[in-house]
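Quick one: structure below, then a few questions.
A single protein chain has been omitted from the complex, and every remaining protein chain is retained in its original position.
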Amino acid sequence: MKKLRIGLIGYGFMGRAHSNAYRKVGNFFAVEHECVLQAVCARDAAKAQAFAARWGYRSVETDWRKLIARDDIDVVDICVPNNLHAEISIAAAKAGKMILCEKPLAMNGSEGKKMVAAVEKAKVPNMVWYNYRRIPAVTLAKQLIDEGRLGKIFHYRAKFLQDWTISADLPQGGTGLWRLDVKAAGSGVTGDLLAHCIDTALWLNGGIETVNAMTETFIKQRKHTLTGKVEKVGIDDACAFLARFNNGALATFESTRYARGHKALYTFEINGEHASIFWDLHDLHRLQYFDHRDEGLVRGWRSIHVSDGDQPYMKHWWVPGLQIGYEHSFIHQVADFLKGIETGKPAGPTFRDALETQLVCDAVLASAKTDAWQKVKTSAK
Amino acid sequence: MKKLRIGLIGYGFMGRAHSNAYRKVGNFFAVEHECVLQAVCARDAAKAQAFAARWGYRSVETDWRKLIARDDIDVVDICVPNNLHAEISIAAAKAGKMILCEKPLAMNGSEGKKMVAAVEKAKVPNMVWYNYRRIPAVTLAKQLIDEGRLGKIFHYRAKFLQDWTISADLPQGGTGLWRLDVKAAGSGVTGDLLAHCIDTALWLNGGIETVNAMTETFIKQRKHTLTGKVEKVGIDDACAFLARFNNGALATFESTRYARGHKALYTFEINGEHASIFWDLHDLHRLQYFDHRDEGLVRGWRSIHVSDGDQPYMKHWWVPGLQIGYEHSFIHQVADFLKGIETGKPAGPTFRDALETQLVCDAVLASAKTDAWQKVKTSAK
Amino acid sequence: MKKLRIGLIGYGFMGRAHSNAYRKVGNFFAVEHECVLQAVCARDAAKAQAFAARWGYRSVETDWRKLIARDDIDVVDICVPNNLHAEISIAAAKAGKMILCEKPLAMNGSEGKKMVAAVEKAKVPNMVWYNYRRIPAVTLAKQLIDEGRLGKIFHYRAKFLQDWTISADLPQGGTGLWRLDVKAAGSGVTGDLLAHCIDTALWLNGGIETVNAMTETFIKQRKHTLTGKVEKVGIDDACAFLARFNNGALATFESTRYARGHKALYTFEINGEHASIFWDLHDLHRLQYFDHRDEGLVRGWRSIHVSDGDQPYMKHWWVPGLQIGYEHSFIHQVADFLKGIETGKPAGPTFRDALETQLVCDAVLASAKTDAWQKVKTSAK
Partner (left out) sequence: MKKLRIGLIGYGFMGRAHSNAYRKVGNFFAVEHECVLQAVCARDAAKAQAFAARWGYRSVETDWRKLIARDDIDVVDICVPNNLHAEISIAAAKAGKMILCEKPLAMNGSEGKKMVAAVEKAKVPNMVWYNYRRIPAVTLAKQLIDEGRLGKIFHYRAKFLQDWTISADLPQGGTGLWRLDVKAAGSGVTGDLLAHCIDTALWLNGGIETVNAMTETFIKQRKHTLTGKVEKVGIDDACAFLARFNNGALATFESTRYARGHKALYTFEINGEHASIFWDLHDLHRLQYFDHRDEGLVRGWRSIHVSDGDQPYMKHWWVPGLQIGYEHSFIHQVADFLKGIETGKPAGPTFRDALETQLVCDAVLASAKTDAWQKVKTSAK
């Protein structure tokens, strides 16, 4: 079995999710590579050591440049705040490493383009961790759409609702809170949550042409953890936008961290001529499906418990009726990444795919700033 | 338009539900009879007068015998406690009146047989108010079963859960509380709630052969409203039973007034070889339907919003998506009763149909008393 | 009992809903007026006669001017297409009639202002049939918000989704289809469906400041029933808009008749600092409520079955657990209208209230036309 030696940068929430995926993929999928947890890198040596011990990483680095320089690392996995994605990715590409980068790809499209150029020049396999594509119910949605079951698509609507920043006492910046710091995150819910919604939407329904957005920052000032001072909040707490897809579909997107009662309520619904689909991250193992071609008398929304061996990814797990969870999306992504390098057909979203999402985010933020419709810029080479 | 002059006995909850049905049926259904609210009868003259004024009854009686003796009454509608059903029904039959009797038919099967004999001898149209048959979703269930869509039936399960008698301070007997008084009610949840479940079950799935029950009276003594004394409680607070249908299906039935959180949760589920059905009174306008013949990839329970013109009774109401409520089941029942007398094909459940339910109730109570399986007695003439 | 003599203009879907309300209100509510079905008016005499016979109207008119001229009519109820609301209302006001007008108030704000001026000058009681305010679950939402339970409101989102015009074969214009004819309807989903969403929103969450909309007409040409020719479709098939409320809340609104699988899915959700609310017309008897002040361990969305006597309007109906339906919202509205004239505190929405909704609709349509944010015009006298 070939070995794929992973060098992980960052040890937070995503560091755990990815490590778990590397450790499990071979138990459940017939892949040709063994993922070896070669090194974890973090500035804080003690924390890196503790993480390595917990997860079985063979070594520790405190400088990502050293990690990239090592010749016993095949894959660099980037799990650090957004403002570091570009620099690390470009360096890793130059060093000839495969790259798995957390989402969003970059701080903005301009950075993203340089990253795409770097990985494409270096011809290294690359992928961005938009993991929701690989929730089986979401993959099933893709399959149903690609089979043409929905017919012409009229509407797309997506939301990602959370409620964890309602308190004005929450500081910005620092461990676990860098998502509130515009310097580290680039934007608020747009890059963090809507980026997920946009990635799924582009995948399921094709390109977005124009957008019209509004954003709001409900709490204008927060104490900054790093400076200790009360500073202006630079991120968007909430963002909603209208959009038109290339295929003529109309869309609404919305995200906020001020929706009391919702923790991670990512939902999307697609209405086609013949059929409609609804999915919800809070019950991620179900897909709601309505098919107008069903006999009228017994027509209704079907609540599909996506746990059958015929359904995407599920034959690798347990038996019908037994659900999997959030973390499995990462395992599926690693399995597909490995299959991609084994077959030569790269699994998406690649950096180039993720750049499309970045450009939509850019247009959304520009629209909110200008109070006007914005065309999404092209990513054509 | 022919007139059908109604004489209503009792003015409680059911008196209102029936009066509403008589008043509305002609607005929504093309029936050939006009229901005329001719007289309401109750011992308390003032209350009867007030009810007549509220609902438009043309006259008032305080003695049901006088009502029955009137020749300007075509239909006697019996909405009084169970212990009066037999006497009034038999007298009304002798007087040649059509009879609509509240459920359960009687205090027991023995009484019920006499009532059946009386109406059949008198050849008067007769019906019992097991109204749930005419909730559109339930009627749809009947239609699907009769079309053979479920195939062989393996399982039937029904529950009727309430929570209104948990307090030990609630007295027994008197207005609104006669259901706790065994002398007026005959039994507790068995005759009140399980009778509904059994009526539906016999209608949907045919005869029940044997039953095995347990009952419980959680609160052993309650103040009696009529005597003012604390007396032993004679009714069953809860009853659960196993059953076997003639068609080989296994069943569980349960009812209680001690199920915290449920007000009127009548549910049934039927599992057949090919398909299954679930219904729930708390969301009475929906039918849950699973068809195994659906393609595996998108197979799931369908939540059918029974509000389309193709579905039972619904073309008489509003437009798709707009639901009707509890009271409409009574309007449907009147519409069907009228159609029955217009076509000569009596609508069910007739007294004879309701006797079957009574005999199952008798067997259930006997089983609970003897701690043994009991065969359901035959009602054959 | 005082009599209130109703003159109904129009006999379609709404004519039935209103007639049913007039007939039932006195049976269930202790009102001081009896609603007398005095006359129904429609151009087609035969149809008007049939309707009168079905519902018990005492007389028939074929010219609404004659109806208004009659001195045995107290209330004029306008159930005709939108393009006739203004003319009839203004004439009825001049004749000193009370007016109940179907929604939307008018073809546009300009017409609406004249109507408001007319009824206010004539000092006649007036109301617009935005019936959803009086679904008990919606009224409960209003009560919870007014009690301050939600705290500061961050988000409002509403949708009204249907799927009945997806077929290109559906003609525009004529009986039952005037909603597709821009000349009769004024607009498509904006005036028909979003108007409902906006009325509820203004009532629950106060004024809307600015809007930003997009509309689409998916099927560009349809045969016109009246002309027999294929004509350009002038209405909006779908409309979505962003909005900002005066209280700082952000909103998204969307309506379409191209959402496969939804018949009348009017939903709204409100997220406040402390609590959130969700409601859905397809299960109109439930309110979903999340209160962050609940203990964390058992915190969750509560599915409130709004059928208890403590909850709005429900003491007038059946017993807990038994649901009412769509039509009851109209009965509640008549009950409140009567109470309004009895107490001198007019029940809303009055013409003036409904004008606010109209002005939001105007801004929405203007925004869609100009691709720009639009301020909602003031209705100040």
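Chains here go by letter, A, B and C, matching the order in which they are written, and residues are numbered from 1 within each.
We adopt the following convention: a contact is a pair of C-beta atoms (placed from the backbone, for glycine too) under 8 Å apart; a residue touches a chain by one contact, two chains touch by 3 or more.
Since we're looking at a predicted model, the values are computed, not measured.
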Chain not shown: contacting residue from A:38, A:307 or A:333: A:307
Touch criterion as defined above, residue of B:26, B:272 or B:312 at the omitted chain: B:272
Touch criterion as defined above, residue of A:23, A:142 or A:377 at the omitted chain: A:23
Residue among C:209, C:231 or C:308 touching the omitted chain: C:308
Residue numbers in chain C that touch the chain omitted from display: 140, 143-144, 287, 289, 291, 294, 296-305, 308, 310-311
Interface with the undisplayed chain - residues on chain A: 13, 16-17, 19-20, 23-24, 26-27, 54-55, 162, 164, 262-265, 281-286, 305, 307-308, 317-328
Footprint left on chain B by the chain that the document does not show: 150, 154-155, 157, 161, 163, 166, 212-214, 216, 218, 238, 240-242, 244, 248, 250, 252, 254, 256, 258-262, 271-276, 290, 292, 301, 371-373
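What we mean here is this: only the chains that are shown with their structure count from here on.
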Most remote chain, CA-based centroid, reference being chain C: A
Chain ID, smallest distance between chain and overall C-alpha centroids: C
Inter-chain centre distance, chain B versus chain C - centres from mean C-alpha coordinates, in Å: 36
Averaged-CA centre spacing for the pair chain C and chain A, given as whole angstrom: 42
Centre-of-Cα separation between chain B and chain A, whole angstrom: 55
For chain B, residues contacting two or more additional chains: 286, 305, 308
